[in-house]
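Dumping the structure here so I can ask a few things about it.
Apart from one protein chain that is not included, each protein chain of the complex appears where it belongs.
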Amino acid sequence: MNSPQLKLRGVRKRYASVTALRGVDITLAPGGSLAILGPNGAGKSTLLRVMAGLAHPTAGRIEFAGGKHDRGQVGYLGHATLLYPELTARENLIFAGRLYGVNSPQARADQLLAEEGLGEVAERRVGGFSRGMAQRLSIARARVHSPKLLLLDEPFTGLDEPAAQRLTERLTTLSAEGHGLVLTTHEISRAARLARSAVILVDGTVQESIDSDAMSEAELRAAYARALEAAP
Amino acid sequence: MNVALAILWKDLVSEWRSRDRVVAMLIFSILMAVVFHFALPDQDPEALRALTPGLLWTAYLFAALLGLNRSFALELENDALGGLALAPGNRGWIFLGKAAANWVLISIVQVLTAGVFAVFYRVDLLPGLTGLASVVGLGTLGICAAGTLLAAMAVRTGFREVLLPVLLLPALFPILAGAVQGSMAAVAGRPVPFESLQLLFVIDGVYLIVAFLGFDYVLDE
Partner (left out) sequence: MKPGNETAPNPEADIPSPLEARMSRWRRPLGIVLGLLTIGYAWSVVSAPIDHTQGVIQKILYVHPPLAYGAYLGFVITGFAGMVFLGRGREDLDRLAIASAEVGVIFCTLMLVTGPIWARGTWGVWWSWDARLTVTLLLWFVYLAYLLLRGFGGRNPRTARFAAIYGVLGLVLIPLNYYVIEIFGSRSMHPENLKQGSLGDGMGLPFLLGNLALAGAFFYLLLLRWEVESQRAREDDQGSEARVGGPRAPKD
């Protein structure tokens, strides 16, 4: 089950007084993985929100397998956890599952809780969770409907090393199974390990892009440095 | 449809855990009953009884404003509203879920408030109860339809709580007119005029449609 091809053409996004994206073209092949790198305020998060169907592009197109965008095929992890503090971890996942029309949300919730190592705190309210626990639950939430394409905005934030390790392994597996993967991160080494292609975003523009099956960390670092230099 | 039910369930469970919205609305409503006592001093009990439906609706209206504002304040924490917007399908169902939850919570408060007014102003609400309940139910549905849509907008502007009454009240005057006329008839033991119910039906329908279709644009970024 490969993810559908994701295609962005001339995507622009203007907020009240800033232009966050100014004509972005990206194509993610079926089952591909992409790292979005760039300095703070480059528009990485906006780009992910556009891909998720949360933000509507001011101009340009976004296509799924040549057709319309479908929110049901996308799993999104943002800066905020998207969780309800009044509900327990399990209830949060069941609720998210029902939003996506998952067949048996209870079973899916239990499965994800076990995978994320949150089984023991399943019945605890999320309001009392640490940043790392909330982040893990949030990742589980993004995967609740088994989306073909995962969009992760800084997924390693708040995770301790073992948890980050586990996440890296899980993402590698998912990617090998044919899931599409798009992530933003500051850690170039992780990006090189997880993604087969990369774009470097500066001031809302793609400055450099790498698309080779064997993207090396050194190659990525070099591209990053070039992109920063080239930017005005 | 499932999305609407899921949101209804989620809102009711959250409210059951905290109970803050219902309690705040209820206390506010009781306070309103006391305010009216001081605002209308030395009234003949008979005259006051005739005024009760109008007073009751005044309390209902402002209590509803309070509850509607909170309804989306909760969704702003952790960008939960963004989480709802991610759900596939028509976003009108999200509106319906939120509106249904608001309707249930506000209705609970309204039943209790009616009891308080009945005691304070010595009005016997029981004979006209079915008529009163249908008018209140329909009127509140319209309030929740317009209120849920406008609260979702107001809460995302810089002025949050201030803006909702200004936006919502002008849209509620037709409901208020129909609901008060209907309630007065019910409390006086007369049958509820058909025009009242018809009017409330029409307004509910129109508001539900506008809000269902408009909610997509509200949630877009």
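Lettered A and B in written order, each chain numbered from 1.
Methods note: a contact is a pair of C-beta atoms (placed from the backbone, for glycine too) under 8 Å apart; a residue touches a chain by one contact, two chains touch by 3 or more.
Fair warning: this is a prediction, and the values are worked out from it, not measured in the lab.
Chemist: Among the chains included here, which ones are touched by the excluded chain in the whole complex?
Modeler: A, B
Chemist: From the list A:4, A:32 or A:57, pick the residue that touches the absent chain.
Modeler: Per the contact definition at the top, the residue touching the missing chain is A:57.
Chemist: Could you pull out which residues of chain B are in touch with the chain that's been left out?
Modeler: On the chain B side, contact with the omitted chain comes from 76, 78-79, 81-82, 146, 149-150, 153, 156-159, 163, 166-167, 169-171, 173-174, 177-178, 181, 195, 199, 202-203, 206, 210, 214, 216-218, 220-221.
Chemist: In the full complex, which bits of chain A touch the chain not displayed? Write them out.
Modeler: These residues of chain A touch the chain that is not shown: 12-20, 22, 40-46, 49-50, 53, 55-64, 68-69, 71, 78-80, 203-204.
To be clear about the criterion, only the chains that are shown with their structure count from here on.
Chemist: Can you give the whole-Å distance between the Cα centres of chain A and chain B?
Modeler: Centre-to-centre distance between chain A and chain B: 39 Å.
Chemist: Across the complex, what residues on chain B touch chain A?
Modeler: Where chain B meets chain A, its residues are 2-3, 5-7, 9-10, 13-14, 17-18, 74, 77-80, 82-89, 220-221.
Chemist: Quick check on the complex: what are the chain A residues that touch chain B?
Modeler: The contact residues of chain A facing chain B are 49, 52-56, 70-72, 74, 76, 78-87, 91, 95-96, 98-101, 125, 141.
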